[in-house]
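The complex appears here without one of its protein chains, the remainder shown in place.
Moving on to chain A:
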């Protein structure tokens, strides 16, 4: 008995010291977090209420920047473009990811190789080089048009036509299905095979097995991927910037929200307005994510 009490008091000393050690190790990260993340975030909140041209000190404007958004027609256009981009590319990407995950889950030989190959675009697609490649592939003399020419179709310059330019970005984003695919694959692995066995004994076909077993049991994973990819898609920047040469063109058809924000801040030195745009984007993403969680109760099935 007495032995136990003794050991307990003895433990609290080292534990406190261990905590201190832990904080010691965390210091570089905490300092980085405060200096490079929290600080700038708070500063941008303040700046969003000011007129700040970078070179002269910010002047307090109150809510003027936020009021201006209501009348900014290019902002409305960029919101429209962003919403189109997110709501088309994310479902497309998730469908591709799920489809390939199911294919790979059937016990293909060399699974690790396929998994890596399909995952690769997720690592690459955010890069400038891929975006440049994309511009070449979908340009007027690009790969796509060369293939089309073989079947006798004369293609247009996809990246520089206002009707199709956003489509090329959607395809680029959908191509990065690797990350959600790997997560889906892990999710599929966790569905006990006895459910499928029982279902096939009862005479359920592949389609109804998919809709009645796979999808319901996978909903938490689908939900997770949806949230993650949607937040990511709202913040897409590099691809649109490079493919459009930084302009969001042609005719603002690829003017993603972040691109417009960047243009205001760094093109026209309207850092105050750009900060207000950034905070508005945060609110938009937060609200949409909140809605997602709200609706999740209706369709996400957490088992047992």
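In the analysis below, a contact is a pair of C-beta atoms (placed from the backbone, for glycine too) under 8 Å apart; a residue touches a chain by one contact, two chains touch by 3 or more; residues count from 1.
Rule of thumb we're sticking to: contacts and distances are computed from a predicted model.
Student: From the list "Allophanate hydrolase", "Sugar ABC transporter substrate-binding protein", "Monovalent cation/H+ antiporter subunit G" or "Acyl-CoA dehydrogenase", give the UniProt name belonging to the chain omitted from this structure.
Tutor: "Sugar ABC transporter substrate-binding protein"
Student: Among A:156, A:186, A:206 or A:286, choose the residue that contacts the chain missing from this document, as touch is defined above.
Tutor: Spelled out, the listed residue whose C-beta touches the missing chain is A:156.
Student: Write down which of A:27, A:116 or A:146 is the residue touching the left-out chain.
Tutor: A:27
Student: Kindly note down the residues of chain A that lie in touch with the hidden chain.
Tutor: 14, 17-18, 20-25, 27-28, 31, 53-56, 135, 139-140, 156-157, 159-162, 244-247, 249-252, 265-271
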